[in-house]
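Sending over a structure as structure tokens; questions will come in a sec.
All protein chains but one are shown in place.
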């Protein structure tokens, strides 16, 4: 990473070169704002860059949009994506169902004249495809604005890992849980908690609650959350079975299904549980 | 009580005489609908009577409104109320704070030209006074309509205790509760439950939950509920103390405050409780 | 069905013949109690028959136990089961995994000297197999008593569908639900509710909640519940999406997993739900 201070005092050439990968194939964005330095915050730097795009002539914006790679497209398959795009696309297994994506790419390009652009780090595979199907039906003006909003998210994330300094943009979300044993009014200790994307067996995280009823670390953190549907599994049957009192065999593994729609925020999904009842909610 | 059948086949004079107390000092209402017999339901009979009032000339309606007694007014104090009004006003201890009521009566009559009319059986003392204070500020057209709506409630209740037959109007509400011990997933048995109007020590009802977690009879039933604020007290501390397992001394008497605003409906206010937590809600 | 009255007044031969299928290949049970007639209730009749088995000489009891068919055994495969046993075994798809069952049958017979007897109508396939694996490890005295207890359940059920009269044994369980929308304090109306055995896609029941938040009929009723793990799915996302107010996309399909361990009782598993939270419990 480079510090904001260093960027503020670099030569225009070095400044532009350093930031050239933030906006895809568009070093002119960084070049345009070099004279506006110094920037007080990393957020202000990003906002200045994005405002440059919004203020650019329509032809230049169109060229810029067209400079983005297709999702799981030929550039991805042939390995000619930018380094940033490669890392971003890698996580979603987009090669599975590549035919559907190819068909969507074709339809999208035919309709809008540029490739489908989205901030893949804010999506699960399911929500990305759902979003792709939805956006391909939008009217061109709405979709143009949507594409630019996605570029805002993409570039904000890229900048946040490239530059450090005051006023960092808020790009991370987190997910925590907490188990309370309401039959004794105490935290539920030693309960296995598992997280997975709904319908996908792979665990995203798991942990055992400590004496305060919490997992040692958040279940998700340090990045944007991915929009999608999730399932928490609380293994309370084993917990209650370990207690002295005999309990009715009513609850075993309690599943909680919930949706994440705001990637940059904190989700707290606790469980208040006794042998005969439970509650859950979106907390804070 | 008289049956609807009997009313449908009575002479017009007997029909009118029987119903003469339903609309205060207005036997002309019953007389007007005698030729429209037979009525298929008690509700239809009431609606026909009320429609007669709505269709009457303005002067006659005004005279009718003026024929109602003041709340806790001179007629009440001198014992010259109709039998129906006497019974209705008796239950609210309106002689307490009679000075305030007298001032409201004066202000109301000066503003609207007829006495304050309300269906006292649908109110607690607190809500009646609150309603009186609110209505004295309304514009005359709104208040005229409100007074007629109250006459609708009053006469519907009077008819419901006078005539029996098919299609009785729904004039009764009820309040029930239920205690579930979520620490064992079973009804909470033997728990004392008390009901009172909020802020008033007198108990309106009390009972102990049975093996199904319910009181033997509804806490309130057989009449309209009275609009107001209520408090249920669930004596769960004694219940948990009687169990083998040692429990944290967190809950003793659980108070639940709630408002009743719909007198002719069913309120179900249960308690889901364990030693460390409880929930309540308006159920059905 | 035959009435208890008719049985009480039948010839001993007719009485014995009518009840000969209740205890497997053991008409002597009915014959023994014919002189003890009349029976005041169907339950008393069953208890008298079962007491006859308990009081029989050990050799006769052993012969009786050995007269039962194996689970999915050669009699089942060759179609020579009694009519009652055929119907009882049919519902669980025991031909799937028949090899495991065959191995358990062999081990069980070698250990105890009679076939594994269980009341299959009180079990899901999963709980039946789990119970088989557990019981094959018990000590002979405990397992002998367990087998007799299962015969009690089997014969009680057989008698309940054969004889009608006062004092019917309680052989049925039921499962109901209820959805309350706590964001408005009203029943949740029009919500799709689905029931399935946990881990098995086939629906056991489904329905839409009515204006009172309940399905028109119980989800399960009219027979013993089957011991096992179940999953209720409440489609609340569609319900909240149909409301005027915009809602956070937090809940979509709410799954509730729970165990049934008491086949002859009532389970009530409601959902109290708002867009940001829900509770469930074993109610009554």
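So that you can tell them apart, the chains are marked A, B and C in the order they are listed, and the count of residues begins at 1 in each.
Just so it is clear, a residue touches a chain if its C-beta (ideal position, glycine included) is under 8 Å from a C-beta of that chain, and two chains touch if they have at least 3 such contacts.
Keep in mind that this is a model prediction, so the values were computed, not measured.
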Contacting the left-out chain in the complete assembly, out of C:183, C:206 or C:265: C:183
Touching residue (missing chain; options B:71, B:191 or B:251): B:251
Residue in contact with the excluded chain [from C:224, C:259 or C:275]: C:275
Those residues of chain B which, in the complete complex, touch the missing chain: 229, 248-255, 257-259, 261, 276-282
Chain C residues touching the omitted chain (full complex): 180-186, 245, 247-248, 250, 272, 274-277, 279
Residues of chain A (touch criterion as defined above) contacting the omitted chain: 178, 180, 182, 185-187, 212-213, 272, 279, 281-284
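Just so it is clear, only the chains that are shown with their structure count from here on.
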Angle (degrees, nearest 5) of the CA superposition of chain A onto chain C: 180
Interchain centroid distance [CA atoms averaged], chain A/chain B, Å: 56
Inter-chain centre distance, chain B versus chain C - centres from mean C-alpha coordinates, in Å: 47
Interface hub residues of chain B, defined as touching at least two other chains: 180, 182, 185-186, 272, 279
